[in-house]
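Just one protein chain is left out here, and the rest sit where they should.
Per-chain residue numbering starts at 1, and chain names A, B and C are given in the order in which the chains are listed.
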Amino acid sequence: MNFDYNEEQQLLADSVRRFLQKDYDFEARRKILASPEGWSARVWSQLAQMGLTGLPFSPDYGGFGGGAVDLMGVMEAFGEALVVEPYLATLMGAHLVARAGSAEQKRAILPAVVEGRMKLAFAHTERKQGEKLGVVGAPIADKLVVSSGSRLFLADRADLKMKPYRTMDNMVAADLSFSRDRAEPMPGADQAVAETVDFATALVCAEAVGAMKFACDTTLEYLKTRKQFGVPIGTFQALQHRMVDMVISYEQARSMACLACARVDSAANAAERSRAVSAAKIKIADSARHIGQEAVQLHGGMGMSEELKLSHSFRRLTVAAQQFGDADHHLARFASL
Amino acid sequence: MNFDYNEEQQLLADSVRRFLQKDYDFEARRKILASPEGWSARVWSQLAQMGLTGLPFSPDYGGFGGGAVDLMGVMEAFGEALVVEPYLATLMGAHLVARAGSAEQKRAILPAVVEGRMKLAFAHTERKQGEKLGVVGAPIADKLVVSSGSRLFLADRADLKMKPYRTMDNMVAADLSFSRDRAEPMPGADQAVAETVDFATALVCAEAVGAMKFACDTTLEYLKTRKQFGVPIGTFQALQHRMVDMVISYEQARSMACLACARVDSAANAAERSRAVSAAKIKIADSARHIGQEAVQLHGGMGMSEELKLSHSFRRLTVAAQQFGDADHHLARFASL
Amino acid sequence: MDLNYSAEEVAFRDEVRAWLAGNLPRDLKEKVDRYEHLSKEDLLRWHRILAGKGWVAPAWPKEWGGTGWNVVQRYIFEEELGYVGAPPLIPFGLAMCAPVLLRFGTEAQKKRFLPRIYQGEDFWCQGYSEPGSGSDLASLKTRAVRENGRYIVNGQKTWTTLAHYADWIFCLVRTDPTSEKRQEGISFLLVDMKTPGVSVRPLILMDGAHEVNEVFFDDVGVPAENLVHEEGKGWTVAKYLLGYERMNTGRIGESKRQLARLKEFSSGKLNDVRFRDRLSRVEVELTALEITNLRFLDRMRRSGQPPGADVSMLKIKGTEIQQALAELMMQAAGEAGSDEFAAALGRRYLSMRKTTIYAGSNEIQRNIIAKQTLGL
Partner (left out) sequence: MDLNYSAEEVAFRDEVRAWLAGNLPRDLKEKVDRYEHLSKEDLLRWHRILAGKGWVAPAWPKEWGGTGWNVVQRYIFEEELGYVGAPPLIPFGLAMCAPVLLRFGTEAQKKRFLPRIYQGEDFWCQGYSEPGSGSDLASLKTRAVRENGRYIVNGQKTWTTLAHYADWIFCLVRTDPTSEKRQEGISFLLVDMKTPGVSVRPLILMDGAHEVNEVFFDDVGVPAENLVHEEGKGWTVAKYLLGYERMNTGRIGESKRQLARLKEFSSGKLNDVRFRDRLSRVEVELTALEITNLRFLDRMRRSGQPPGADVSMLKIKGTEIQQALAELMMQAAGEAGSDEFAAALGRRYLSMRKTTIYAGSNEIQRNIIAKQTLGL
């Protein structure tokens, strides 16, 4: 039993956190958001240099063979900093290629991803056959993995008709049309999608926990510094107790993110894995809502301001609560497993 | 539009409240509970003298022809005082006789109820055919109205095998076996049960609101008088805000009790009536739980004590939340209407 | 006890409803229905239509254009406005500055400002909050120094709603920094937004909307005749406004409309018992609040007393309901039919978080109830 990151994991998380503090503060991020692209190629190549794009992939392709637990500290740091580069989208695409791609597809794609030369996205949710919705990272992905029926396909971005936009939490995304004609089928599928979605859900849990940490930290800081009636508002007991409940909510959510990542790496079977992931997502959705709403409320008007990072964390938490299924969805799945 | 009781209703509610304050304080009630019977014949006859047993019945039988709104103030006062005499049980029985009984049955029963000479109960909920559960007032009822399939029967208490007990909220009740052999069929039925249960549910809403009022009042008083750390605990903001939420919860619940009583008296049709009653019961169940739990918590250990009236109000509120269907039950019915 | 409106009240409601049906421009209504941004011109257009009918300021005395309606009629009117989906009537002139002038203003001030407010010729905003003083309003720092028949104003206001539309701003300013009780050094001043030294900086909120602003005063000269009530009595004026009879604090009509729309477009989600139960509970709370509101109104009508802390309860519950509805709408956005509408529902969820913060945060409202109603 051991609840800390191992030395390598901790070193990586620390160096990612240091990099983000230095090169990805709120002002730097604001400039990225204001750019027409909505992401930074420079940041991407630095992430790749730190080995992040290769972390969960086989050494055969230049990766480090890591698992969800190895990524957890990275995702927490990303959540704190609100990284908008489509890291998770690329990981999902490559995760699918690694599981369902042909040997040739793997050779063509995985080394390029590991080296930071290729970005991917996974188009899954449909409105109707062939119409994919809310594909994060799609407008800037080099290739997309697209589900169609029970099969998976690889498509070039250039071959897809897209309607790009920014999501509520400032990610680049698109709705797109897909037909199998111009896409390359992937030989495997079957369990790959379920595995990848569970993997990604666990990582979103960790990322949301990072965003919760920021929301808690910054609210605590605000309570200590903001004065009204001649005293810091943190001296008011009603606000103290609500702050305490936020922190408890965060600790509980973090515990569940640990569980989800650990089970994604080493569950005895798919049901055990999915059950842990759903349990985690239920708690993360509830805590994201609770902490997000309370953090804004305790900040008063400041919490509503686009100029404060907190309002961006709130939007990220709002989206994260729904991403890969909201609490209702996972309550149903949890009970069925 | 008018949200006050009319003069007669107010006079009646005031005189009931005065009577209960004088003759039914916590100590008087404690003695009634400690008696083997668990109710007071003296109190019953005084209620009858005040006209309460005749209030909702036709003047043809000596009653006053009142409705749920006329009873609302009485039920609020009963809820504040935690009256354990089986008033509602008797009203339900007589309400059914008035709607589904033969002329002869009405003549035999209603005047006796109005004059306080007869107590009734209504056995409805079954575990299995012929086995009725939790029949409040059954052990001391002179006659019982019993549902069987879609029909109603009148039975003498003496003809029923009973297992009497006290409920969590100190009411006399029984589980009983029923067979049609020794019972007298009632000619009507059909809508009568639905009408009577809605009528009784609205009255329980009003009674619960009275219990909530006591819980709020006594907690507020406690916050003002109980000192810790050299000051009344009501100076602590966290407790203030929770007290405010209790009061809001009470006001909202009271509004819904008004709605339920008004619609029971004058809804355009059964669906409108039942929808209002279910809406009210949802809110009353939620508020009863919220106010009951918070009142006990804010009292600290005192709130747990059998010696304090509040713990009895808590039990009444706990039962009232479930009586005639809990929030879940009424949420389902509300949505279906 | 009778929860139904009287025949006269029903007739009044029907009259209002019929007039609104015939006079609310379709394009405005559609803009509101799509939760789109309303321009200054949109707001004023509707204001002027109501002014034309003589219904823009029902609560004012008849001599200044009021309708003479009783509190119940006024409630019905406001509820119908909300329910039909009319653009909001911006309260800063009609329901804040005007009542203050009617109560404390000189004849000259009334004659100068009230008709222009009524006709929608002046757009007003409210200069209360400052960067360092939100909940603790009495700590405000904006200074006004009297010299030569003018006040020279320096300082900053913030969260100033629609200041970028406004012709005038009414402000609380500190005229006496030395007074022992902080409240006693405050005065109530009317400032022309075109005066040199007034500048406005937008504050963008997290839904991307420009609604609120910072307003800076840099040696702004304000004629002394623009002082309302006496110097140093600004706090009295502000407190009067807090107790002023507002009928629609709970926003019942507006929330009823949102509830009806939500049911309409989320019908697919109503098979989901989880979603449906949440919706039912909001509907129950809204029904309860409507009756609670009417109970308070009824009490006010009988007693003739201002509503006091009752308003705080309506504010708390009303905003909680508005937020719950906005959240359900976001959750049902997938059913909304168009991506644009779904995105608007998402932005609306973000925007509605402000309701429990503005106009006296719900925490401050709880403090008020604890103190005034409960005596804690």
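Note that in this section a contact is a pair of C-beta atoms (placed from the backbone, for glycine too) under 8 Å apart; a residue touches a chain by one contact, two chains touch by 3 or more.
Every value quoted in this text rests on a predicted model; they were computed, and no experiment measured them.
Which of A:L33, A:M50, A:A108 or A:V247 touches the hidden chain is settled by the complete complex: it is A:V247.
Checked against the full complex, the one of A:V16, A:V43, A:M72 or A:V319 touching the unshown chain is A:M72. Annotation: of A:L12, A:C258 or A:A320, A:C258 touches the absent chain (contact as defined above).
Even with one chain removed from view, chain B keeps its contact list with that chain: residues 165, 168, 175, 227-230, 233, 238-239, 293, 296-297, 300-301, 303-307, 311-312, 314-315, 318, 322, 326, 328, 331.
Interface residues of chain C with the unshown chain, by the touch rule above, are 273-274, 277.
On the side of chain A, touch with the chain left out of the figure occurs at residues 1-6, 9, 69, 72, 220, 223-224, 234-235, 237, 240-241, 243-245, 247-248, 251-256, 258-259, 261-262, 279, 282-283, 286, 331-332, 334-335.
Simple rule for what comes next: only the chains that are shown with their structure count from here on.
Distance between Cα centroids is largest for the pairing of chain A with B.
For the pair chain A and chain B, the distance between C-alpha centroids works out to 53 Å.
Distance between chain centres (mean CA atoms), chain B to chain C: 42 Å.
Counting partner chains per residue, chain B shows two or more touched chains at residues 237, 240-241. For chain C, the set of residues that touch two or more other chains comprises 363, 366.
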